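Every protein chain except one is present and positioned as in the full complex.
Residue numbering begins at 1 within each chain, and the chains themselves are lettered A, B and C in the order written.
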Amino acid sequence: MIGRILCLLGRGATDMRRRPLAQILTLATVSLVALLAGLFLLALHNFQLELLRNRGRVQFQIYWSQNADMELVKKQWTQLARMDRLERIATFTPEQALQDLSTTLDAGDGLLQLEGDSPLPPTASLSFAVSPDQQDEGWAKRLLSELKALPQVAEVHFDPMQYSLAQNWLEAVQRVVWPIIAFFGLVAAMVVGNTVRLSLLTRGDEVEILHLVGARPWYIRLPLLSTGAIQGLLGGLIGLGLLKLVQLGVQDALAGSPLALRVEFLPLNQAAGLACAAVLVGLASSWVAVRS
Amino acid sequence: MIGRILCLLGRGATDMRRRPLAQILTLATVSLVALLAGLFLLALHNFQLELLRNRGRVQFQIYWSQNADMELVKKQWTQLARMDRLERIATFTPEQALQDLSTTLDAGDGLLQLEGDSPLPPTASLSFAVSPDQQDEGWAKRLLSELKALPQVAEVHFDPMQYSLAQNWLEAVQRVVWPIIAFFGLVAAMVVGNTVRLSLLTRGDEVEILHLVGARPWYIRLPLLSTGAIQGLLGGLIGLGLLKLVQLGVQDALAGSPLALRVEFLPLNQAAGLACAAVLVGLASSWVAVRS
Amino acid sequence: MVRVERLSYNFGRNWAVKDVSFTVEKGEFVFLTGASGAGKTTLLRLLYGALPVTRGLAEVAGFTLNRLKKRSLPDLRRNVGVVFQDFKILPRRTVFDNVALALEVRGIPRQVRERRVRAILRALGLENKSYSLCGHLSGGEQQRVAIARSMVGQPSVILADEPTGNLDLDLSLHLMSVFKQFNDFGATILMATHNRDILACVPEARVIHLKDGGIDGAAPEPEAVS
Partner (left out) sequence: MVRVERLSYNFGRNWAVKDVSFTVEKGEFVFLTGASGAGKTTLLRLLYGALPVTRGLAEVAGFTLNRLKKRSLPDLRRNVGVVFQDFKILPRRTVFDNVALALEVRGIPRQVRERRVRAILRALGLENKSYSLCGHLSGGEQQRVAIARSMVGQPSVILADEPTGNLDLDLSLHLMSVFKQFNDFGATILMATHNRDILACVPEARVIHLKDGGIDGAAPEPEAVS
């Protein structure tokens, strides 16, 4: 029994030789749809990466009180520099801050005359890079109060806009993306299904004759299903191969541009998912096609 | 003669009734591919819009000399406020600048004691919003030297990074987008062509019989071509309709998010181009299909 | 083996089979004749389940067609060999494959299949065409492939629809002897034909004559009358 089933599944593969044109057309369509789906996923993936790279940063500006003990402050600075997920730290003594201000304003020597008696407090600016999926609700707020609790710290500013912007983007993307992916999957399934169905239309008489000589339904369906699955698999793999080519091409095209824009390939699980989806779509659409 | 040609073209339309299943499958595929192409264009269009909205800004920071005549400076400010493409202007007298600095630094009253003898010069910050396609090569530089030439202006800073970032993004997008669009068109043509070809495969015997009873090639081809064109047109229109629905749906989904993210529909010329492309693809693919 | 009672079938307003009753005993050889469009093919299609029996009763090879479940239709068809008027062979497969198909769907092992297919092809004079594609055969050769396929499964009933239309008389007579041989080994045969020479070569066979879908009273047909 199992031998016969395997034999029927194998016939699905050998049957593909019989109508090469229809098979190739179907395969081409499946590959291209897989490629399109892949392009969509690729764009999405890289968009999210870019989002993480650019928007996953939170900046804190710490102001110590003006009469803080510089020794203590400097010790705190070295502690701060060892903080988790810290990306960049810039520290300013009151003199440095004044100097900085003076250069920024290009204000001549007026301000520098104040040196030694700088009206500015010691400050530090801390950038944290946190991938948004690790940013739980109160993460930034907790860090804020932590920093505020440091001794002699007068004020901590942080840019909640930037932080919530990243949050909001992610939420928006997540809200829109799943419907779009589902919709896209539907589209792919319909295109592939139609193609498989059309290529079955050209085999209509074969199915009729098999029925007439007493074949049982599964005898007719199993090879068709395995044909569908094989086409899905091949198409998915070819599509992924093309996607890799496209990615390399795009990266080449971007290489000349001064932007540090990288286009990464899909992570392994997404690529595998795409191939699986192609197989499933092939199976499902031939299942639907042979039922009717 | 013309009557006969019209009649043959019309037969392409009436022939579509004859194999409704194959026609509907083909039409569905064409519509969905058109929809996909539309989605891609839509994403691109809105990405560009977003880019323009966020990156088409150039900021200039103007510092007057510390001993500038405030009357003259204020007159200049009103002139600057009338400049072309200016989006936002913020002006600071030396006192305002000091106050601002003091609040920013939360530095207590130390700085404010300097009031009346502010070490800071009058400053203005100007934001220009220029759509990147209007930014010719030296636009920002010209504006820069123009501003520098204003009497009593000591220094003008502008953020060339931001400006060149916008430029670079646009260049990158333009470098990558056309190959992708061309590639995408090819994909669409192949998918549609395959489908048309498959649906022709189911009419192979009809074509054979027409040849056998002495039909000339154009008698056989014209109706097929008009079928292809009609399917392209219908598919394109249905695809655009679906695209509109998707756009509305996405906009609805985004409406709840606090981001001011708008998803606009394709401009008319792009939508028309899409429909035309669908017709051309339908024509071309049936032309290729009937030649063989 | 075949029992039909008051069987009728209509395509729209056209009653292709009208109130037909007859019985064919096991091992009988019966001809079905009648003008073009008399309903011979339709009657046979009802008997192998290609059309549903909606009016009257039909029993073939122990299966009652009126209440045949969809999943036992294959069982019926494995017990009934059919020669279709339009052959219904696969043009893109070889002669061997087409004939072997009838055994393959029954799950008969390859060796047995090969032996039986070769034997039947030899009997029908097709052994040198075994590996030709059916689409490349002459009309008569295709018809013989259709006959070979109906016989290879050694069914208990053979329904043959005009099996000699594309064959010359000599070959037709030879094929009739093959049918006769099957009949002698116990197969029940119901054959629709126009050819009077064919009728003549099985003199002991009964003839059922159809006319406009009904059995023509003029022909001797005791079962139908009772």
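List of remarks:
Rule of thumb we're sticking to: contacts are C-beta pairs under 8 Å (C-beta built on N, C-alpha and C of every residue); 3 or more make two chains touch, one makes a residue touch a chain.
None of the values given here were measured: they were computed from a predicted structure.
Within the whole complex, touches from the chain that is not shown fall on B, C.
The residue touching the chain not shown here, chosen from C:23, C:85, C:130 or C:154, is C:85. Taking the complete complex into account, B:4 is the one of B:4, B:74, B:88 or B:262 that touches the chain left out. Listed by residue number, the positions of subunit C touching the unshown chain are 11, 33-37, 40-42, 85-86, 136-141, 144, 161-162, 165-171, 194-196. Touching residues on subunit B toward the chain that is not drawn are 4, 18-19, 205-206, 208-217, 219.
Everything that follows uses one rule, which is that only the chains that are shown with their structure count from here on.
Once CA atoms are averaged chain by chain and compared with the all-protein CA average, the nearest chain turns out to be A. Farthest from subunit B, judged by the mean position of CA atoms in each chain, is C.
Subunit B has its Cα centroid 22 Å from the Cα centroid of subunit A.
If you average the Cα atoms of subunit A and of subunit C, the two centres end up 64 Å apart. With touch defined as above, subunit C holds no residue shared between interfaces to two or more other chains. In subunit B, no position touches at least two other chains.
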